[in-house]
Each structure stands twice: as structure tokens, then as C-alpha cells.
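A protein chain is absent from this complex, but the other protein chains hold their places.
As written, the chain order gives the labels A and B, with residue 1 at the start of each chain.
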Amino acid sequence: MARYGMVIDTKKCVGCADCVVACKTENNVPDGYCRDWIVEDVRGAFPDLHMEIRSERCNHCENAPCVRCCPTGASYTDEDYGVVLVDKDLCTGCKACIASCPYDARYVHPEGYVDKCTFCMHRVREGLDPACVAVCPTKCMYFGDLDDANSEVSKLIRSRPNHALIPEAGTKPKIFYLL
Amino acid sequence: MGNSFSRREFIKISGLSLGGLSLGAGFYNKSSVPQIKEIAKGAGASISGAVKTPTVCEICFWQCAGWVHAKNGEPWKITGNDADPNSNGRLCPRGTGGIGAYLDEDRLRTPLIRKVVDGKQTFVEASWDEAFTVIADKLKKIAEEHGPECVALFTHGSGGSYFKHLLRAYGSNNITAPSYAQCRGPREEAYLLTFGEGVGSPERTDIRDAKCIVLIGSHLGENMHNTQVQEFADAVGQGATVICVDPRFSTAASKAKHWLPIRPGTDLALLLSWIHVIIKEKLYDEEYVAKYTAGFEELKREVAKYTPEWAYPITTIKPHVIVETAREMARHRPSTIVHPGRHVTWYGDDTQRVRAGAIINALLGSWGRRGGFYYPNKASVPKYKYPKYPTPTKSWRDAFPDLYPLANLALANGICDATIPKADKSCAFKGWLVYGTNLLHTLPEPKKTVEAIQNLDLLVAIDLMPAEITGYADVVLPECSYLERYDDLRALPGRVPTIALRAPAFEPKYNSKPGWWIARELGIKMGLEKYFPWKNFEEYLETRLSKVGLTLEEMRKKGVHEFEDRYPLYFEEGMQPEFDTPSGKIELASSLLASYGFDAVPRYTHHEQPPEGYYRLLYGRAPTHTFARTTNNPLLTDLMAENEVWVNKTVARLHGLKNNQSVVLVNQDGERSTKIKVKVTERIRHDSVYMVHGFGHTDKRLKRAYMRGADDTKLISRVKVDPIMGGTGMRVNFVTFESAGVS
Partner (left out) sequence: MQEITITSGRHMHHIDPHLTIWGWEIPVYLFFGGLVAGILFFSAVYFLRGKEDEMHATVRIAPLFVPLLLSLGLFALFLDLEYKLHVFRFYTAIRLESPMSWGSWTLAIIFPLSFLWALMHAEKVFPNWRYPYAWMENAMTYVKKYAKVIAWLLIYYAAILGIYTGILLSAFNARPIWNTAILGPLFLVSGLSTALAFNMILSKNKEEKHRLGRIDLIAIGIELFLIIHMFMGFLASTQIHVEAVTLFLGGPYTAPFWIFVVGIGLIIPAFIEILDSLHKVKSTLIPAFLVLFGGLMLRFIIVDAGQFSSWVY
């Protein structure tokens, strides 16, 4: 099993939200919902300020609480790519997975099933990057196999300081933000 | 039903439908717009069932080339064209959200004519033929009574070219775009005066290879000018030094090694002080300055007084920071860019302020050098041959005989002023064609704009959306979106000469039509058919393309064509340094300015600071919206539905404001904004407030945008006009807060 993940360079990201729009059109995300979003994280006081801009989405956690708590097996980890997906035919819309996600990455699709970022598996299976990665004007996003030591993502994680979101929640997130 | 009224009322309804109207179906030759499936032929598709059509984005002026994708006959997405150096295959969020422009159900659907029904002015839905008849009759009358020169065109966007052509054929040269006097006019004039060439769009800044980027209020990343931001991010990623001068901790400021939170209105003091340091410490490129520039001694003499210690109390930037940043700029020369900015109409001395930055670029030798300013290439495609236009006898300039001598383009606000009759003005405008620009949100002093409109015999608005300007129009013509039409070839300056094609991906929705069709049909109605010899736009494009050995079929397959022949980009690569200035050199001291009685070297001018309890109103861009044009786009509104007013934390405490609370802003003249939410933040100085431009729409027909956030334009009730070229400085308004509960 590969372990696909993402690396996002916060130094380059300008928070334009192109990833958000691209995701919405690529995946036909209904109005009012989104699978990814932009966070501006500002620390300090005027004029000594620091800002980290992050494109956030489902972290496709290795220890995914959404998969664990799903009563029907609708939420599962894809065996080939290590990506967390939802099988809408199994989903009852009980929302346990939504409650379990520390990143608030899931929502109930108006059609009744729970929906979220798929890492654009329909594209990845064809050898393409996820839509957000492919569209990013600043090229600040990288997608690849974290288990492959030669992948761009692995190299970046090794060579540059980075952090993941809320690692203390114990979910082992697979999106890494370069500082 | 009648047609006479003394005053144009702002009509807020979408149009009264009267029975028995033929909605112009017969005018439109459907076969000229192929169905989606036909368009698919030959185009590659990555996902089964998907087809793609080449386009050029129209959401802003950057004009990125891309592909419109449809899946199972339904609009799907828009992506960048990899072959386009102006997008590198990656669009910005607005371009990616362009499908929303097509999908927006609030679009104008059919021509509307202002009529008086039951004593009330209202729009009546009309056929295209009826609308054209009304316009043509009025234009004929104006030409007879006042001369065709008394009709002006305000334009923004690629479809404007057909109406420019139409107006010239009609006999008027009064064509204007708010992008000049309300935006980048001072910049173009400043660079023209200094280097003999403007900066142009897309900017010729070689950010890609820059080592040091100095931004004076330019919030790259928030103004999402695609490839410029791409290059900025690349440069930042490669470790370029960013020096960001901004009263606000912008996105760009967060990428900066040096953020200089300057007191608004004092940028020129900082720039002059930098020049002072660069000359005093001999940090400039001596060889370059000696070889290519004129007026160095005069410059040196003039800036002697602008020491960092002098600038400190004015700008609040500490002297050692000024010195340190000047040295940093010099360390990286010539790959240092003092960015010329884009929207630079701030304080009325804008040409001089931008010139000060241009002078630093000259001193550091970055003009014509890698990492500085390159010499752009432009694809040359011969123009379509038209009969000669009639020669106008008057122009907008006649209204201002002694003013703005160095304005090279018509002033949008000037035409607006000249429309209001005054005893001393010779040409009062009687008719306006307004294409794709919402003047109520674009021109400062909107009350004046409305007053001008009251003096018109004819106002025609051609637009995609029911923007506020359409509510004042006599005739509204619905143009289809850029995804539903052909337009002229895109030929932009850049490192590589290319052309790009926009082809229709979908049939025009409702009863909307492409701009070329509207201009042509109206032209024919006006008896100007000899100026429209082509039958449809495919014929026009084929003719132009054939002159460079291309076909429409080929362009439909690849979208972008790159030309082989090109000039070197930099002096070091063999570009011949030539400067189209009076001295033939880079003019550090401008002889032209001197000859008109202006300062040859920029001189610091003091600007009024806000009185106690008031804050300078700053405005800017969000990456997800273009001006006031996209704030109803369903995809983009989902990302940003309204703007907020940024208020410094201390100021908020002083006024008892809480985060997310709604307030009304009131300016120095008592102008009031619509309700806007407060963003309490550390990211802005205590003497200013900030909001993103383009919100606070008052036209109910824009359902998603109506009354969402506030419109900065309404609060810009005074301007400081640049005496050199007539630009309207708009950052001279001060506002205070009023709790939104009270009205």
C-alpha cells in the first residue's frame, strides 16, 4: 500500500483560494460547501507580526478517527493509495465521522451522504495531480507517496522544517506544511 | 406608454414583459456558434465524456488563456492552457471560477428599454431590433444637433474594441476607460517620462529573476494578477528579499523580510529618502547611470535634503530601517525592482511618486536588465482593413484646455465632468455608451456621475450583469459571457510573443448576444455597414489569422500560438538601449515636466492626515474578486460574499467595536456606507481602515451581492487630481464609525 500525502509550502502560498474553486468545479461540490479552505493564522502584535497561510482539507489520517467510528464501513482507507474515502452507498448519514474529525473536514452532502476531499482519486488514478495541486498559481502544493523516499513530498519533508495540523490529536495526519 | 422624462430614475426591476414581442431570434444565425459536441472535435480530453474549448479569460484584464471543459454537455470547469506564457496552465481563482459568470441566473437576459408606464419609469423587455432602432435614432439626432463628438464610450474588457470601432466610425474619438485616470495612468506617464516607455499590461517586471522586490502598497497575492503572482511566489520561494511598504500587514507583507508600516500618504518621503541614501552612499550603478541617464546632478541636488532623519517623523519609518533597506536594494542590483504598482491614483501627486520609484530603478540599473524590467515582445498580427474613419473636430480635451497636459488617454472622470453643462465648457456630452464598466462603482464621487447622467440624451449600457449603471440606462443590451462568444485575438506583450483565441464553449444563454454581433448589428442600423464588411466573427478571425499563416481550425485545437521571431529581453542579451525621451536618455530629472512647469525631480508634498476620531479609508483587492464585477458570481460569492472593514485593535477598543459587529462608515462629507462587518485586527495601522473594493451593491437584481458589505466608492466623495495627467487620487477620504443599529 502506498501512502499518499501532501506537502504545502506556506512560504509560497498567498491564500488566493484557487485550490478551493478548482475543487468545487472539478468535483461539483454543491454551493455552500467546500472540501478545502484557506486559513490565515496570524500571531504577534502590530508591528511584529507573523502570518502563516494554509490551504487545509481532509488530512487523510493514518489513524483516521472517521474510519474507526464509522458503523457501516462507509468511511474507509483505500488500500492502494492510503487515502481516506467515503462509499456513499454504505453511508447512513449518522454523522459520527463528522463528529470524530478534529479538522472539521467533512460535511453532509445535500443528497444525504457524508462527503469530503478525496485527493481527487479519479484524477490520481489517471496519473494526474489532485485539482487543487494542479491549479495552484504559486505551485506551493505537492502530492505524492510518502513511503517513496524519492518522491518530491518525501524529499521536501526531509529537507525543510514542517509541521502537520493538530498532531496531538493522535490522528497521524498526512498533510505537511513547510515553514 | 411614453418616452419622455426629465430625470432618469434608478430602475431596480428586471424588466416588464409585454406581450407580442419577438425576441430577436431571427437576427441570430445559430450556426455561427457550434454546439458543444461539435466544438469537441479534435480537442483532447482527459476524462471520458469531457470536451474542451479554448478560451481567454475575461474575469479580469490579465487575459489568461485556458480551456473550458464540458462534461456530458454540461459546463464543468475552466483550466489554464499549458502553452500560454501568460498563465502557465494555471488560472487564478477568479478564472477558475469563470463558469460562475456563465451560470449566474441574475444575468441580463434580454434588451431593455426605459419607458414610462403608468407614470413610472420602468424597463420594458424589447427585441434587439427595437433596441437598436431606439439607439440608432438617438445617435443620429445627437450627431445632427451636437455633432458625433458629443458621444463618449466608457469601456473595459475585450469586447470594447467593437464599440471603439463603432464610435470611431460614427465620428467620435472620445473613448475612455477608468483604467487610466482611476488606476494606472500615473504609472504609465511616470515611466514614459523617465524611460520613454510605459510599463504596460501585463507588467514588464522581471519578477521571476528578481533578487529584491520592493512593493509600495502593491498587495501582490491579494491582487491576483496571475503570472505576476506566480513569479512573485517563485521569487519568494527562491529566497528573494521582499521589502513591503504598506500600512497594512498584507499577504505580501507576510512574505517580506522588511515590512515598513508607513503612515499613509507619505510614501514619497520614503522614496526620496531612499534616493538620498543611495546617492549619498554611492550605492547606485555608476556605469549605468553615467551611460544611460540624464539629470543626475540635479537629482542629487534636489534630494540632498531628504535625509532618513527628515523622513522619520513624516513616515514613522526609523532612519536605520530606511538606510538598511536602501542598502539591501543596492546589494541585489540590478535584480532589484521597485514595483511600479498598478492602481496608483492615491493622493494626487501620483505621477511624481511613481516617478521616484522609477528613478530608484534607474539608479540601480534595473531597467532593461535581468531581474529588473525586461523589454517585452509582442506578436504582431496585421489588423483587419477597414475604411478610414471620419475625422472628429472636437475631443474631450477641449473641455479642459489648460489642464492635465501630459494625459495621453481620455479621462473617464473628465468626460463625466464635461457632461455636466457649464458656461465655460464647449463640448457637453450628450450620449454615453458604457461597455462592461460599472461607472457607479468605478468612478469616484458617484453623486457627480449620477448628475452627469441626468444631462444625457442617451445612455446605453452593454453588460453581462445588471450592474448599477444599467439601472440608469435608457437602453440595456445584454452581452453574453466570454464563454459563449468569439472575441478578437489576444496579443499581449510578454517575454514570448503569443496570440490566443477565445472561442464559444456554449450557446449564448437567454437572449444575450456576443459584443461583436451587437456592435455590427447596431452599426448596420446606423448606416455604417461599410465598417462591418465581415458577416460573422469566424470570417473576421480567419482573415486576420490567414495573414500570419494560421487557421481558425488550428487555433481552436491549440488555443495559443507562439511566434518564433523575438527580440532580446535585456541589454545584456543585446537589446539596444533606446529611450524615447526628449534627451534620449533615462530622465532622472524630467525636462518635459519642467517645460510644463512641473517639478523635474519629484518633490515631497504634504498630505492632510485624518482628524481625530477619523481614519483614512484604504481599499484594495481580494484574490477571489475583480472590482465590483464578480461579487454576484455564484462560485466566487461562495468564497467571499461580503467585505469587512479592517480596524486596528486599539482603535476598535477606543470605539467600542467588536469583531464581526456591523457598522456604518461615515466620511468627512457625511457620506454613509451600507452596513459592513468589522474585522478587528493587529494587521493595520491605527490611523487607517481598509476594505476590499467591489461590494455593497445597491441593485436588487444582483441577488447574491445586494447590500452585502460596503462600497468604498460611495465614501470617495472627494479626490485630489493629479495636475500632470488628471488621475483622481482617491485615498484622501476619512471615515468614522457609526453603530449599524442607528440610521
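Things worth noting here:
The rule is simple: contacts are C-beta pairs under 8 Å (C-beta built on N, C-alpha and C of every residue); 3 or more make two chains touch, one makes a residue touch a chain.
Bear in mind that the values here come from a model prediction, so they are computed numbers and not experimental data.
Note that the absent chain touches A, B when the full complex is taken as a whole. Checked against the full complex, the one of B:S273, B:T681, B:T713 or B:T736 touching the unshown chain is B:T681. Looking at chain A, the residues touching the absent chain are 15, 17, 20, 32-34, 36-45, 65, 68-74, 89-96, 98-104, 106-108, 112-114, 165-166, 168-171.
On the side of chain B, touch with the chain left out of the figure occurs at residues 624, 638-641, 679, 681-683.
Everything below uses one rule, namely that only the chains that are shown with their structure count from here on.
Chain A and chain B have Cα centroids lying 35 Å from one another. Residue ranges of chain B in contact with chain A, taken from their complex: 46-47, 76-80, 90-93, 96-97, 99, 220-222, 224, 226, 229-230, 232-234, 236-237, 249, 251-255, 259, 261, 623-624, 634-636, 638-639, 648-649, 681-686.
Partner chain B is touched in their complex by these residues of chain A: 9, 11-18, 20-22, 24-26, 28, 31-32, 34, 42, 44-47, 49-51, 53, 122, 126, 128, 131, 134-140.
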